[in-house]
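In what follows, a structure is listed as structure tokens, so that the remarks can point back to it.
A single protein chain has been omitted from the complex, and every remaining protein chain is retained in its original position.
What follows is chain A.
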Amino acid sequence: MNIVVCVKYVPDAQAERTFNASDNTTDRDNVDGLLSELDEYAVEEALKIVEAGEGEVTVLTVGPAQAADAIKKALQMGAHKGVHVDDDAIHGSDAVATSLVLAEAIKKIGNEAPVDLVVTGMASTDGTMGVVPTMLAERLGLPAVTFASELTIDGGAGGTATIHRDGDASTQTITATLPALVSVTDQINEPRYPSFKGIMAAKKKPVEKWALADLGIDPSQVGLDAAWTKVEAFAARPPRSQGEIVPDEGDGGRKLAAFLTEHKFV
């Protein structure tokens, strides 16, 4: 199995995140970045698949120089090699352009050995759109089986991928033939912590650095100017208001029930 996991380097969701005043893109300089926590599930799932059988996990990211940290974390967890697409022209790219770069990079990875499975997180913790997996599958002509809370591979490369997708009212079981793209939720596994040995081994693992030219992508197709959507303006959300205090005059329970019903909490 030759698996590519797409990961994103994002500003720490625990920190106070903001935008650059100059072009309204994400501020990466004043906030610590890390491997998107939702992508850790994708890395873990890929590792479990190759550990149960055989194969190799390549971790792919598109991002600025610091994004190398996201690859490093995935390699520390156990991924075998990394590909980092970094090009100044990519700055400000939207989901459409990001999926283009990822798709071309995966095609290039596939030139060496065919890619059997592409795994992604369900969304990034910064953009939270969750559309890149489907766009990417479309560009690659792969079946997209998304929001997997369980993933089973049968028959290895050339076999099938079967997922469980938990909805509000039902759980769907979906099977796709490989090669395919699977996006996974935070319910699918418990991502491992890198071990000391993993940290040491990661230093020796190969990481390829590619620019747009290596992928044959014209810079005009990506970046802020090519984006279909743009952040026009941003403003800090007003501080949370005090909330409503309801005095209990013997009917507190009823008022509470009414509140919960009104907001469809019950």
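Rule of thumb we're sticking to: a contact is a pair of C-beta atoms (placed from the backbone, for glycine too) under 8 Å apart; a residue touches a chain by one contact, two chains touch by 3 or more; residues count from 1.
As a convention for this text, contacts and distances are computed from a predicted model.
Asker: Considering the UniProt annotation of the chain absent from this complex, which name among "Oxidoreductase", "Alkylation response protein AidB-like acyl-CoA dehydrogenase", "3-isopropylmalate dehydratase small subunit" or "tRNA N6-adenosine threonylcarbamoyltransferase" applies?
Answerer: "Alkylation response protein AidB-like acyl-CoA dehydrogenase"
Asker: Would you indicate which residue among A:Ala68, A:Ile199 or A:Val231 is in contact with the undisplayed chain?
Answerer: A:Ile199
Asker: Touching the hidden chain in the full complex, which residues of chain A are there? Just list them.
Answerer: Contact residues on chain A toward the absent chain are 72, 76, 192-197, 199-200, 203.
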